[in-house]
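Sending over a structure as C-alpha cells; questions will come in a sec.
A single protein chain has been removed from this complex, and every other one stays in its place.
For chain A:
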Amino acid sequence: MPTIDPALPAVEAEGLSKRYGRTLAVDRLDLRIEPGEVFGFLGPNGAGKSTTLRMLLGLARPTAGRARVFGDPAEDVRAAHRHLAHVPADVALWPNLTGAEALELLANLGPGTDLGYRDELVERFDLRLDKPCRAYSTGNRQKVALVAAFATRAPLLVLDEPTSGLDPLMGREFQRCVVEAAARGQAVLLSSHVLAEVEAVCDRVGILRAGRLVQVAGLAELRRLRRHEFHLSFAGPVPAGLAAVPGVADVEVLGEGRVVLTLAGEPAPLLRAVAGDDVVQLSVREPSLEEIFLGYYGEAAR
C-alpha cells in the first residue's frame, strides 16, 4: 500500500454535480471526510446518495466539479482505488465462482488484504465459502463483499447500504467491524438507513436531499435532535394542554380522541399528564434520521 500524506482528506468533493438529461441528480456537492473518520451518509431514496458514491468511485463521470480520494482524482481509478474498498448496495457476484474464489479474486486484484483477518471475518460472519455464488442469498452475497472490504487495509471503506440484507445479529457484527476499522485508522463512508447503526458507529452525519447536501452534523447534535413519535388514543376527548408538557411538540389531533405528538427527552412528564385520562392505545415510533433532519431543518420530505 502506498504511503499517504496524513494531511490529505480521505474524501474531498468540490462542486460535484451530475446531470441525467433534465434531472440534476447531484447538485454542487461539497464534502470532506478526514482520515480515520466514520461518516454517515443519509437521504431519502433518489436523493443522489448512490450517484455521489458512483462518482467518488469513478463509475460515473461528474458533469461538473471534482472528487479526490487521498489526493488522487476519482477518475484515475488505478491510483484512487489503491486507497479504498467498496461494498455496493446490491452485491452481484459471478455465479460460477464459489465464495472462496470470489474472495481470492478480490484479494489478488485489490489494494492489499490481511489474509489472517479475512479468515477471522469469515468465521465471524458465519460465511460458507464452498458454495457457488449463484446459490447465495442476498445476505450471503453482501457478507462476501463485506469480508473482502473489511479484510483490506485500504484507508477508506465506501459502504453503500451494506446491511440491508443482513439479519440483526450480523448487523451487530458489521458495527463491530466498522469500530475496528476506525480503530485501525481507516476512514468509513457509510450510506445507511438504519438509525441505530449510524448512531452506533458514525462520528459525523451528512444528509442529502434532492441532490444537495443539506446538513452535516456531529453525533452530539444528532442526539440532541432525537425525538420519538407518540400515537395516543383516548376513550374520551383528547386532553387539553398536551402541548405545554415539557419536551412535547408538533401536537396534532387526528380526531375521535386520537392524537400524534413528538417528544424529546424524558417521557415521564408526558406519561404523568395523560395518567388521569383513559388511554386505550399507545404506540411509540422512532423516526428515521432523515425524518429528524428534514423535520428539524424545515424541509418537507419529498
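Going forward, a contact is a pair of C-beta atoms (placed from the backbone, for glycine too) under 8 Å apart; a residue touches a chain by one contact, two chains touch by 3 or more; residues count from 1.
We take it that contacts and distances are computed from a predicted model.
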**OP:** Among "FMNH2-utilizing oxygenase", "Glucans biosynthesis glucosyltransferase H", "ABC-2 type transport system permease protein" or "3-oxoacid CoA-transferase subunit B", go ahead and choose the protein name stored in UniProt for the chain not displayed.
**Re:** "ABC-2 type transport system permease protein"
**OP:** Sort through A:Arg134, A:Arg184, A:Arg272 or A:Arg285 and give me the one touching the missing partner chain.
**Re:** A:Arg134
Original post:
In the full complex, which of A:Ile33, A:Leu93 or A:Ala217 touches the chain missing from this view?
Top reply: A:Leu93
Subject >> Interface with the unshown chain - residue positions in chain A >> reply: 54, 57-61, 77-82, 84-86, 88, 90-95, 98, 100-101, 104-106, 108-111, 129-132, 134-135, 145, 148, 158, 233, 235, 256-257, 280-281
